[in-house]
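One chain of protein is taken out of this complex; the other chains stay put.
Entry: chain A
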């Protein structure tokens, strides 16, 4: 079991709690099987999903129940939908990684749109969803469900706001350079967040990105998140759009030389920094300095013997800038 220590025997109280929950679940399931959409049945199912959000069939029951309300007064639907959103939030706070609960929430939002239930006037729906994402990410900044929820909700709401995502990732990265999730979402939205035709703005962006990365490298040279992002940047930050791959930045040799210099400075301070050495190999090869790259690979095999096979392959593919 994830993170439960051996020797913590399940107590008899815990087993009896699970047993009664399971019994309650069975009764709720009967309501589903018999298509019993009465108030009592609905309340029972609600109680069970709150504490057992993996029970996907009962979430299905709730969707069947919600759909049965079609045609009722708009005010009632707004209330029911908002109650249901609250139910999923409550369940998510208890079980932040329950697929079925996140999915139910996405369904509620999509269905509200289809059924023209106007939740937005009362709650500012899209903003409310982002607030939930933000709340969940405060509890666990790497919760990939919460990050993906933003994506899914943006699609439903038709709100594509790359600049806003870029800004949010900046806050997250500044708080913790090891937040790979934030670096990732930055990579997805960076190209769309700025006017690509503006050369000065692009140059400035590249400088800012490199400055931030440098801070990350000096804070913790062993944290790999920033290094992966850096490699992507050095590659020109390729991104996929409208069926083809384009590079956001036009990376010149002059820039690479500067980066190599900065990389070497870090190596002088931290001679065993694997990530700096690996980056040095990449930069040397980009600049056609193969012999020096080979020496650095030998060093890498010594300090990182676990990936010997990878380095051997790297050494044998000299023409490729891996």
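Assume contacts are C-beta pairs under 8 Å (C-beta built on N, C-alpha and C of every residue); 3 or more make two chains touch, one makes a residue touch a chain; residues count from 1.
As a convention for this text, contacts and distances are computed from a predicted model.
Asker: Among "Cytochrome c oxidase subunit 3", "Glycine cleavage system H protein", "Geranylgeranyl transferase type-2 subunit beta" or "Mitochondrial inner membrane protease subunit 2", find the name that the UniProt record gives to the complex chain excluded from display.
Answerer: Answer from the UniProt record of the missing subunit chain: "Geranylgeranyl transferase type-2 subunit beta".
Asker: With the missing chain put back, one of A:164, A:184 or A:214 would touch it. Which one?
Answerer: Considering the complete complex, A:184 is the one touching the chain left out.
Asker: Consider the whole complex, including the chain that is not shown, and state which of A:117, A:148 or A:262 touches that chain.
Answerer: A:148
Asker: Footprint of the hidden chain on chain A, which residues?
Answerer: Touching the chain left out of view, chain A contributes residues 1-6, 8, 10, 14-15, 18-19, 21-22, 25, 29, 32-33, 52, 54-57, 60, 63, 99, 103, 106-107, 110, 142, 144, 147-148, 151-152, 178-181, 184-185, 187-188, 223-225, 228-229, 232, 237-240, 305-310, 313, 317, 320, 322.
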